[in-house]
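To start, I am sharing the structure in question, which I have written as structure tokens.
Apart from one protein chain that is not included, each protein chain of the complex appears where it belongs.
Right, subunit A next:
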Amino acid sequence: MPPARWKILETDDTVKSPSPALTMKAAVLIQRWYRRYMARLEMRRRYTWNIFQSIEYAGEQDQLQLSSFFSFMLDNFTQLTGNGSDLISQLLDPVVDPWLDREICYNLIPVPESYTGPRLSFPLSVSDTNALLSAFKEQQTLHARYVLQLLYETKKLLKQMPNIIHLSTSYTNEITICGDLHGRLDDLLLIFYKNGLPSAETPYVFNGDFVDRGKKSMEVVSLLFAYLLLYPDYMHLNRGNHEDHIMNLRYGFTKEVMQKYKTHGREILQLFQDVFSLLPVATVIDGKILIVHGGISDQTDLDFLSSIERHKVKSALRFPRRSLEQLDIGHSCKRMRSTAGSRPSSHSKNQLRKTRQDSAASTSSSSSSSSSSSSSFCSPRTPSCLSPRPCPSSPSMPYTINVLQVPYLDSLSSVPPPPPPPQHDREWRQVVDILWSDPKPQEGCSPNTFRGGGCYFGPDVTRRLLLRHGLQLLIRSHECKQEGYEFCHGGQVITIFSASNYYEEGSNRGAYIKVGRELVPRFYQYQVSRTTRKLTLTQRVRVAEGSALKALKEKLFTHRSELLSSLQQYDQNNTGCVSVSDWAQAFESVLRLDLPWRTLRPHLARLAPDGSVDYQSCFEDMEPGIPLAQVTPNMAETLFRYRTDIEIIFNIIDKDHSGLISIEEFRHTWRLFSAHLGVDVDDRAVDDLARSIDFNKDGSIDFTEFLEAFRVVHKLDNKEQLNGKTAGGKCS
């Protein structure tokens, strides 16, 4: 090799060299091609990002639906068997006030000799936290006895803390602020490695969302709590919207705990509930920098926030009973989702929203019978569906009290808004705003309908709050950013996000902020890499893109009936083809994901010879996991779409976590769920299905197997089929 290389440079005179003009032309050609290639790569990266984000937000919207279902179930628990209602009450509305001490007899839990993990001794010392670090690096699990004791001690400590922690840089060195971790142990370890372990010299603020989504939430949160106990003056934790037991049900933390702690999981989860609700909600540095997880609203009042009893807000998703009745959310189910599903910046949605309301008004009285019933808007039993519409905030009316439009015949009549919420609802709103809000570029403050909680706050809201409290900067997290951090609102707001590769390997960097006495933030970025060889940009984009497209295709599959009926409206002659424009229009109107459909089309659908879209080709690539004779296409689609919710409900009912529930329980729950959503699935068909899944005919269903049947399989992906494991869990 080396000889050849030198040969090129030395034998220029022996080989005829091209003219300078030609060389220049050649160089230009290469440069231009390369730049074009990189531009397209960048474009693909952006689109991939958009897909992930829209699907994630759409998923969070579903959360509202699920929690309204829980409320509905609780309110109607007389219809359930005694079993179900107690369980749900217990998990969702515990009788025990978190302030009181639960009876935790952790010292009665035996730790076997064979246990080689860390044995913590309280009060904790550095050797304990070091032991935890090594243990977790070696994939060990902390024994339940120590977990419980850790949580118990953390709860005791947190009770003494105020809602808002005030820090000062004059006593400490630079303070390090980290954003969402979401169970990514690797990122936390990387931060500790780069920046140092928590100590007097290296104080930290962790800004919420320690758990859910990632696989190591237990380890992450154990470390954070351990350091909190070790250095209560140098370690500070803010609550995030995922420090919420209902969110945990959906997004993986509950599952992780139950899997790692089969015997004591339930106790551990109950303690977590208490601990989460006791986490402080905000931190202020030098009276100048406010740190909260989500953001603010135009109602945010830090003085009021300091005075409330924060532990009373157990979950953002358990609406205070009274406001539930006022807004009648329990019955409005999908209505809220379908009408309120767009982010503030998109303007074309308003037209569509109106059409949907009108069409719903005329069909709401009849029971939905078509196969696209999953798009029916109201539960058959309630003709009136309330659709809160965002209205601009005014001094006299708090922003969350919207004008209620009740469909009556073909028009909409206005209903006077309910009276202002009582005190404890106000408290709930303050906390939810802090944990769930997102900044937006436009001025004003509107309900965050995408997330289903909190609001979108504009630069004017930020300005006013900072001014009122003499602050100069708001640091928040809650949103994934490609570079790990992002400025907005003219530099008054920083988003900091610490889980790298959040959507997929290579999707984004993580970052943390360091701030010293001069209060100027400095950013440090990083990216965890699972592979030992560094992936090129092309490879990373390709991997992320593949993953995003898969997730998107699953969405297509689970909305197949709706999509087809929408497409057929454009294809009156039943040719099976529509123009690209119509195809894009149909997809956007059904899925409401605000994606560049034309650009994505080559990945999703084939063209007919005349350049129109063969829309059936969109659904060719996927099929149900296990084909079951009893499963009609409509049922399959419905169950696919709700499989996460169904899983959550199963997990609640299966109180001993055996993986089995009785057919009776399943039937009851399913009926309620589908009635609430207005889903038209033949009950008898579901019964048949349940019985057929009960393979050993003992009256119980292994619901893991049941759910397996409703996993989407991508036919072209052979590997996944062979493995039989679900790779898609990115959105849950």
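The rule is short, and it goes like this: a contact is a pair of C-beta atoms (placed from the backbone, for glycine too) under 8 Å apart; a residue touches a chain by one contact, two chains touch by 3 or more; residues count from 1.
The criterion applied here is as follows: contacts and distances are computed from a predicted model.
Selecting from "Kynurenine--oxoglutarate transaminase 1 isoform X5", "2-epi-5-epi-valiolone synthase-like", "EF-hand calcium-binding domain-containing protein 2" or "SAM-dependent MTase RsmB/NOP-type domain-containing protein", the unshown chain of this assembly corresponds to "EF-hand calcium-binding domain-containing protein 2" (UniProt protein name).
Which of A:109, A:157, A:258 or A:580 touches the hidden chain is settled by the complete complex: it is A:580. Contact with the undisplayed chain is limited, among A:44, A:215, A:288 or A:312, to A:44. In the full complex, the hidden chain is touched by subunit A at residues 1, 4-5, 8-9, 15-18, 22-40, 42-44, 46-47, 50, 344-345, 440-442, 536-538, 579-581, 584, 596, 598-603, 611.
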